[in-house]
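With one protein chain withheld, the remaining protein chains of the complex are depicted in position.
Now for subunit A:
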Amino acid sequence: MAAVAPARRRKRRSVPIGRMLLLGFFLVFVLWPLYWMFNTSIKPSDDYLTVPPVWFPAEPTLVHYKAALFAYRGLDGLINSLIISLSATVLSALLGTLMAYSLARYNTGGQHLSFWVLSQRFLPPIGIVLPVFLIYRGVGLYDTHIGLIIAYTVFTLPVSVWMMFAYFRGMPKSMEEAALVDGCTRWEAFWRVAVPLAAPGIVAAAVFAFIACWTEFFFALILTSRTAFTLPTVFRSFIGFQGAQYGEAAALAIVSLVPSIALGVLAQRHLVRGLTLGAVRG
């Protein structure tokens, strides 16, 4: 970090060694757990406890994947996760866009309303989930797909609203104003003019809502049990078995992280906005 200015003085192609070393170490730190998990997932159980450890299995196997998906109901979890995350994402992006547009263009409710929505993002889930659990049991939403979809929609709304809020504020008003002058209703100005223009922002907001739902554990742990359980909650089955299920756990982890990582890396241009709820433009 001390080399900010001197590096500029040198030729552009020279690379400061200390800096690259730090980056290299950090890259290894990031990749090593992922590699070891992948390695574990294709390793025969006989290779688990050898000294030295097996760095790459001589005979890779897919048995753990099969067991994780079928014997441990990983496939059911995967399907549930897809249904619930996709539905909640669509709802959240839709409602979030509606609200964000109103906040950005009409300043609805002033700062209070937007801050109120933002504050929802910072509520500790434990404070919400206990009463929601009681209410869900009362109205029959406990352990249902719809119950978790509603919960996830609310839980991702602050992110959707704030990302779209920032996006609409960054968009010129002139097109919508022209449409209004031409006799469009406000709805038409919104739906036919603003929404198509904001499509990239909506997609980005939806991607982050999806990742949030896909990786969520706490709500799913408490609000579901044997029917609507999502992929992350399947990992409960692997706790406390002292080694026997390592391969299955690793296999399921690999299956589950592929979609969210793929989406996240594809949408990385919007990452800063996604992480800071639109407060910072990346």
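The criterion applied here is as follows: contacts are C-beta pairs under 8 Å (C-beta built on N, C-alpha and C of every residue); 3 or more make two chains touch, one makes a residue touch a chain; residues count from 1.
As a convention for this text, contacts and distances are computed from a predicted model.
J.: Please identify the absent chain by the protein name in its UniProt record; candidates are "Binding-protein-dependent transport systems inner membrane component", "NADH dehydrogenase", "Methylamine---glutamate N-methyltransferase subunit B" or "Universal stress protein".
T.: Looking only at the record, the undisplayed chain corresponds to "Binding-protein-dependent transport systems inner membrane component".
J.: Considering the complete complex, identify which of A:Leu62, A:Leu123 or A:Ala178 is in touch with the unshown chain.
T.: Of the listed residues, the one touching the omitted chain is A:Leu123.
J.: If you put the missing chain back, which residues of subunit A would it touch?
T.: Output for subunit A: 1-9, 15, 19-20, 22-23, 26-27, 29-34, 36-37, 40, 48-49, 51-53, 95-96, 98-99, 101-103, 105-106, 108-109, 111, 113, 115, 117-120, 122-128, 130-132, 134-135, 150-151, 153-154, 157, 161, 169, 182-188, 190-191, 211, 214-218, 221-222, 231-232, 235, 238-240, 243, 246, 249-250, 253, 256-257, 260-261, 263-265, 268, 271-272, 275-276, 279-282.
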